[in-house]
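Here it is: the structure, laid out below.
The complex appears here without one of its protein chains, the remainder shown in place.
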Amino acid sequence: MLDFLDTPDRSAKPREEGITHALDDGVGVDEVRDRLEVCEEFVDIVKLGWGTGYVADRLEEKIALYQRRDIPVYFGGTLFEVTIRQGRFDAMVEELSELGVEHVEVSTGVIDLEHEEKCGYVDRLSEEFTVLSEVGRKDADEELTLEEWGGRAEREREAGAWKVIMEGRAGGDTGVYGDDGDVKAGLIEHTAERLGADSIVFEAPQTEQQAWFVERFGPEVNLGNVRLDDVIPLETLRRGLRGDTVETFHPETGVDRTEATTELAGIETDD
Amino acid sequence: MLDFLDTPDRSAKPREEGITHALDDGVGVDEVRDRLEVCEEFVDIVKLGWGTGYVADRLEEKIALYQRRDIPVYFGGTLFEVTIRQGRFDAMVEELSELGVEHVEVSTGVIDLEHEEKCGYVDRLSEEFTVLSEVGRKDADEELTLEEWGGRAEREREAGAWKVIMEGRAGGDTGVYGDDGDVKAGLIEHTAERLGADSIVFEAPQTEQQAWFVERFGPEVNLGNVRLDDVIPLETLRRGLRGDTVETFHPETGVDRTEATTELAGIETDD
Partner (left out) sequence: MLDFLDTPDRSAKPREEGITHALDDGVGVDEVRDRLEVCEEFVDIVKLGWGTGYVADRLEEKIALYQRRDIPVYFGGTLFEVTIRQGRFDAMVEELSELGVEHVEVSTGVIDLEHEEKCGYVDRLSEEFTVLSEVGRKDADEELTLEEWGGRAEREREAGAWKVIMEGRAGGDTGVYGDDGDVKAGLIEHTAERLGADSIVFEAPQTEQQAWFVERFGPEVNLGNVRLDDVIPLETLRRGLRGDTVETFHPETGVDRTEATTELAGIETDD
């Protein structure tokens, strides 16, 4: 390992802050193993995106692989939503328990559910599972007001959610983002102020979005929907080792570089 | 495997409908094996994209890997087109036969060929191979009329094509799509009506495009140019297990959810 630079401090696992919440969208089991061997230290929790865990083969093997490395793994909120739509809540709880899954996501990205009822599910599930509850709709047309986002997030935490996820979708084009992927800064600030940024996982699938959050909240911000491929690139953003955040973490100091690099003295340059 | 939800019926392999036609753009052989181990059941046929099969190493090994799993594999239409351009038709047929490849694509995405001549190749090749013939140009400026698309597709089927592919390119920005990736619905409807949707493979590389076809034609639509990475995500679309198609396959039923989830009764919610 290289070790000649100063980089921002990062907490160690298991983390409550600085969480990288990764998205597994149905990749192969060997690929997961291979990826984790270079980035395991930076993966805090993994979501088997939407219903991919329901259809892909070798599910038990994949879950075991993550769990052997102490990385919790759970199913995307869409599975919960279809479950509710079909009235299969008990069956879901039973099968998840049998699989040994210890986390669950409660969301209303697509289905309509009274917020009170949603909080009921958070409460009920938090007796048995660690609950992540997601605020935000996948449909950009049905947006919540600032107050609604904040209030709902707060009540879901009170109902027992470990973290509140702020919706950004796998594509990063809805929820806390506009159609063009731009961050809705006012919404972020409002919610972070009410709950504390460490209670929130911000879904941020795109590099520019990740850079924005790292610049705003520092290296220990919780970021979600990060593809397994992007865990290492995100870690470089957190440490100021990618162009986007170099200036944030390694500001121009006014240090006399010539002094620090005396070996250059006396070398004739070309112009 | 999880098994607590109702999802739309899907046919079993070998399929004539509900085909997922996957694109291998030159990935490694181990990656293919690893991917197939989680999604083999949903991959019906694989195209080695354009000329990638001509330049990548370990070609025989890759073909054997697919064929051992009863997944037909063939070379992208660009290879056929360059062959015609260079007058090497006989040599192509000979080398493909030696490789044990049993499918071939006839296209005129780039080269100019009288349609009658194209149909001649379909006819000739269909004696020895299963032929996929592609309608559409890669160049967006040379678009065909509705009648031309439909008529040509029809004649290529009559000449012996197993399926007609409607061009969308790997990028999903031409053929049946506009520059912005939007679906040309009128063209699709017209051709599907004339040939029957089950005779057509619609190239649909992007998630939104796949969702559109699944909503329009149901879970058993034939979709092509699906990256190996996207086979599992597509399968979730076909089953209503991704946000985009939840509403299509699991509509709001008016069922009294409270009844179905009695365990929530009596739980005090937070507001």
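Each chain carries a letter (A and B) given by its place in the written order, and its residues are counted from 1.
What we mean here is this: contacts are C-beta pairs under 8 Å (C-beta built on N, C-alpha and C of every residue); 3 or more make two chains touch, one makes a residue touch a chain.
Nothing here was measured: the structure is a model prediction, and the numbers come from that model.
When the whole complex is considered, the residue among B:4, B:121 or B:202 that touches the unshown chain is B:121.
Considering the complete assembly, chain B touches the hidden chain via residues 25-31, 49-59, 62, 75, 78-79, 81-92, 94-95, 99, 109-112, 115-117, 119-121, 123-124, 138, 155, 158-159, 169, 171. Seen from chain A, the chain kept out of the figure touches residues 1-6, 30-31, 34-35, 37-42, 207, 229, 231-233, 235-236, 239-243, 246-247, 250, 252-253, 255, 257, 259-261, 263-264, 267-271.
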